[in-house]
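A protein chain is absent from this complex, but the other protein chains hold their places.
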Amino acid sequence: MATVLSPRARRHVELLDHAWRERRGLLGWLTTTDHKRIGLMYLFTSLAFFAAGGVEALLIRTQLIGPAQHLLTPEAYDELFTMHGITMIFLVVIPMTTGAFGNYLVPLMIGARDMAFPRMNAVSFWIFLGSGVFLYIALATGQAPNAGWFDYVPLASKQYDPGLNIDFYGYGLIFNGIASTATAINIIVTIFKLRAPGMSLNRMPLFCFAFLAAAFSLVFALPALTLATIFLELDRQLGFHFYDVAFGGDPLLWQNLFWIFGHPEVYIIILPAFGIATSIIPTFVHRRMVMFPLVALAELLVAFLGFGVWVHHMFAVGLATMVTVYFAAASLIIVIPSAIQIFAWITTILSGTPEFKTPLLWIVGFIVFFIVGGLSGITLAAIPFDQQVNASYYVVAHFHFVIFGGAVFPILGGMYYWFPKVSGRMYHERVGQLSFWLSFIGTWVTFFPMHLVGIDGMPRRIYTYTAASGWATLNALESVGAYVLAAGLLLVIANLAVSLLKGPRAGNDPWRGDTLEWATSSPPPPYNYAVVPTVSSAYPMWDRDDRERDAVRLDRGEGVLARGHETPASTVQDAEFDEVLAMPPHSLWPPLVGLALFVGFVMLLLAHFVIAAAVGGAAALLLLAWHAEAPREEAGAPVPGLGTPGEGAAT
Amino acid sequence: MSVRAPSVVSSNAARLNAIVWFGVLGGPAAWAVQFLFAMQFALARCESPNARFQFPVHGISLALGVAGVVVALLAELAAVAVFRATVPDRGEHDAASITRGRLHFLAAVGMTVNPLTLTICAMVAVGVPLLSVCRQS
Amino acid sequence: MRDRAAPGMGRRAPWRRACAIASASALCVGGCGGRQSIVAPRSHQAHVISLLWWWMLGASVVVFAGAVGLLALAFLRRRSAGLPLVGKREDLAGGMVIGFGIVVPLVVLVTLFGASDIYAVRFSEAPAPGSTAMTVDVTGHQWWWEVRYPGSQAVTANEVHIPVNTRVRVLATTDDVIHSLWVPRLARKIDMIPGRENAILLDTPDAGRYVGQCSEFCGLAHANMRIAVVAEPAASFAAWLANAARPAPPPAGASATSGRQLFTGRGCDGCHELRGTEAQGQIGPDLSHLASRATLAALTVPNTRAELAAWIEDPQAIKPGAHMPDLGLSAGEAQKIAAYLEGLH
Partner (left out) sequence: MSAVGPTAGAGAVRPPRRGPTGGPAGEQIAVARSAQPSGVWGMALLLCSETMLFAGLIASYFYLDFRAQRWPPPGVAAPQVLDPSVLTAVLVASSLPIALAARRARAGELRATIAMIALAAVLQSGYLAFQVHQLAAELPALHPRGSAYASAYVALLGLHHAHVLLGVLLDLGLLFWLVARGLSDYRVTGVRAVALYWYVVNAIAVAVLLTELSPSL
């Protein structure tokens, strides 16, 4: 804490420092269960993959800069656009949002000291890392997935794609899905159980509502993808016939299963961005969000309705209209939650006193792009029009506005916004704004013309086109835009990297932020909060008297829980203090389990099923040993400043 | 209404809690059922080569749609009732007012979600019967 | 033909003018309503869809302008709290969200649902069997299109001939992976999926050559899988069909004759059929009347003797990934075969 502490308070803090001491060095990072260090590992890993995906994108744009280019062979082009999609979705946006932002910020925002399952949190990182390495081994060995990120059969079947390419896709995504599911479960339980006493559902930051919605979507959507890829590998490796018409299978089974996952996936990508926007806007507009309950609802409803729209990706496969309208209707109404949020953001900015600093600029840019992407999305719910532009560059334009403008812009804005909290230093404002404007212009120039070439009949995933097609001018423009965009992104990284070393000290709360993370020091100590924060609204940092009360309680040693590696848990709906959880400290098992699974999946890829089973058994033994370190038990005695465990039910 | 006395609080709160969760989940659940079942019947009727799925799809869609609309309306009423019953009182931070504030919040959520799910059910229920049976689009 | 607003078509004339003007104005950035533009429609269903597009675009522009306008306003009065005119009124702020965020969109979206998904959809729905004057079977292959005319011997590839002002039911199927038949100026796209018989309607009043392209990723040469629909007056269509139904004409001249022998001698007949000869291959396109086609390799190159010879000599150089093998023919041999094939009118 920045404020000067009384001797008594300092004694409590020293106790905490001792109880929460972290291992140093490489071993420390390898065995950590601290949600902040895990979040940072997620951040840097997904940034590395972001660079890879970006290079792939630039190669694609360079190939398309003019008609009949020969930079890439068709083989290389197919692998690059497939890997670009897989990378950006599974190795960048999901780990960046749920992994990095969710891990680092959710416990801080709800006043907890760690995630609900710290070791599972670590293992999901190691599994994610393993899946990423797994997929990039494919590219390095020249057999990367090459049938597009939605990998339609029969093109992806053994008959038409005999190499290992598609097997890397299948096992890579199953592997990656384990990590995402674990993270999602962790986030949900953390939000349900670990909110600081007093933070009832209606006082929960909108950021947490967004991450809750995204996590639920992950839990319910990923199994469909896992199942589809299991079928795919059974077909490819063991000669099953789920997708083979000749034996009574059906290629549309893949399309249905894939998009049952694939569309909620879009909202899994965009929801955390909503959360970031709703936490940046109040801070820089100096007022609370307009219509808090509706925004919270919108975030949850998008996730829910997202499960009823998948066939709008399949309007051209020849289903009966009386089947497709069910999906068209849901696809249209799902616009309304987004409309609620957009106008809640705009009204909040309009009725507040906005300070257009870098983070807010990125969010305003996001709102603009998200409106365009949303509007083009509506047109795709009009069945006849969708049947014209489906699988054309119009769709490419649509989802890049939604995913790049809609998800990546808030992520970058969020990186600027929380940089002072994470690093303890301030970034360079001017350079920050410059990086925004470069990226903003670059995004427009890259993706907007894609609408026009799409309307003009250019299909997606073509590695070349003729001069006669009349698409050359716009494609050249798009490629130039891509370079501008790349420059903007490099400037973001440069700004943050330099500021990390040279930036001025930021202090605890440089923005006068509204949520709890700004109450603790920058960067936060391993235990986040010396005293369990008092919460009496959804904007706790703006309830100054509560923060003063916390200082007093620290002085008195109330709600400090300095006896050990502990955090309080509360009831799900009204967040009444319920129990004290002893959190497991660092552990070596998570990286070992991750490694075992990696070996196991490599064996599956190579169809060495017996070895794979043996490795699976080893992983099971590791998990058995894992539970040797059971946390110290709590007696359920009253805790000064928090009350008696279990009393919650009495009220 | 007086939710001051602790005894009243718990019993009242428990009842309102049940009502408000119906108010929040009723509409979405109604849509989910209508969507899954009506759509599945249409899919089976139109996509299967064999004759054992000759369902009267128009009627099914209309019936399930109407059912969905009715449930969503009931849920809306529940949400409105709780919303009116739990106008938050400023300043107090006892357990009762926390619960009240949360119920009020959930009621507002329910009041917004039900009209939307109701609209989806109604759109499809009215739309499908206007379409020719199983014509490919 | 490309960008001219074609002469009126009865009651649909206003739409045609609207679309033609709009396409000319809005899409000149995109190479002037290009050869595959959905906003230069030449059929009723394409008109309906482009009209739907212009309406949706109009509404979108209004929404976008309104939202961005509000953001601009927020920037201009960034120092003064509260809403413009009314000031600090939370109820009105909430009202704005409910009005713009729920009520207005709800009305617009329900209208769009009725207009597009219930009404307009019927113009692009598959025609019921028997409701059309004729049927054409188009089968997707990696990476070309096989075209057959039921009730006739006629077989061709990559160029679909249809009579104008005639409802034609196109039966779209595939022989291998998923393809998608998309001729934007005439009809919505339809996927070709193993185990399914999908259909679309072709019906245009305007004679002309309409280019389309496979729009579902289908492998290496996906980018070079184009198709042309040739709409022509009934008489010339009948003449074309009659000719296409005949066996392949005999070789004329010495080099053509030796080309003919090379065709079988060097194994071309393993894949290609020449009706009425012993060349009965069923893997590649039927070549009985190759010379009557304007292009080669699914519209990759024009059908000239030089291009044809080059294509025969080294297919991969012209269409990477194509399944047509390099038979190691000398330039001379390729020239002879080309000379023969160029005689097959």
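Read from first to last, the chains carry the letters A, B and C; within each, the first residue is number 1.
Heads up, the rule we're going with is that contacts are C-beta pairs under 8 Å (C-beta built on N, C-alpha and C of every residue); 3 or more make two chains touch, one makes a residue touch a chain.
None of these values were measured; they are calculated from a predicted model.
A.B. asks: Would you list the chains present here that the left-out chain is in contact with?
C.D. replies: Among the chains that are shown, those touched by the missing chain are A, B.
A.B. asks: Which of these touches the unseen chain: A:49, A:81, A:175 or A:231?
C.D. replies: Result: among the candidates, A:231 touches the missing chain.
A.B. asks: Looking at A:27, A:487 or A:624, which residue reaches the missing chain?
C.D. replies: A:624
A.B. asks: Which residue from B:12, B:99, B:117 or B:137 sits in contact with the chain not drawn here?
C.D. replies: Candidates B:12, B:99, B:117 or B:137; residue touching the omitted chain: B:99.
A.B. asks: Can you list, in ascending order, the chain B residues touching the missing chain?
C.D. replies: Here the touching residues of chain B are 13, 17, 21, 24-25, 44, 47-50, 53, 99.
A.B. asks: In the full complex, which bits of chain A touch the chain not displayed? Write them out.
C.D. replies: 116-117, 120, 181, 184-186, 188-189, 192-193, 216, 219-220, 222-224, 226-227, 230-231, 234-235, 238-242, 244, 247-250, 253, 256-257, 260, 569-574, 576, 578-579, 581, 620, 623-624, 627, 630-631, 633-636, 644-651
Note that only the chains that are shown with their structure count from here on.
A.B. asks: How big is the gap, in whole Å, between where the Cα atoms of chain A centre and where those of chain B centre?
C.D. replies: 29
A.B. asks: How many Å are there between the centre of chain A and the centre of chain C, using C-alpha atoms for each centre?
C.D. replies: Computed value for the inter-centroid distance: 39 Å.
A.B. asks: For chain B and chain C, what's the span in angstrom between their mean Cα positions?
C.D. replies: Their C-alpha centroids are separated by 44 Å.
A.B. asks: List, in ascending order, every residue of chain B touching at least 2 other chains.
C.D. replies: 112, 116, 119, 123, 127, 131-132, 135-137 - these are the residues of chain B that touch more than one other chain.
A.B. asks: Hey, what residues on chain C touch two or more of the other chains?
C.D. replies: In chain C, residues 102, 106, 110, 113, 117-118, 121, 124-126, 198-199 touch at least two other chains, as defined above.
A.B. asks: So in the complex, the part of chain C that touches chain A is made up of which residues?
C.D. replies: 27, 29-39, 45-46, 48-49, 52-53, 56, 60, 63-64, 67-68, 70-71, 73-75, 78-84, 88, 90, 93-94, 96-98, 100-102, 105-106, 109-110, 112-113, 116-118, 120-121, 123-126, 142, 176-178, 180, 182, 184, 188-191, 193-196, 198-199, 212-224, 320-321
A.B. asks: In the complex of these two chains, what residues of chain A are touching chain B?
C.D. replies: Contacts found on chain A: 198, 200-203, 292-294, 296-297, 300-301, 304, 308, 315, 318-327, 329-330, 332-333, 336-337, 340, 383-384, 387, 536, 573-576, 651.
A.B. asks: Can you check the complex and tell me which residues of chain B touch chain A?
C.D. replies: Touching chain A from chain B are residues 6, 9-10, 17, 28, 31-32, 35, 38-39, 42-43, 46-47, 57, 61, 93, 95-96, 98-99, 101-102, 104-106, 108-109, 112-113, 116, 119-120, 123-124, 127-128, 131-137.
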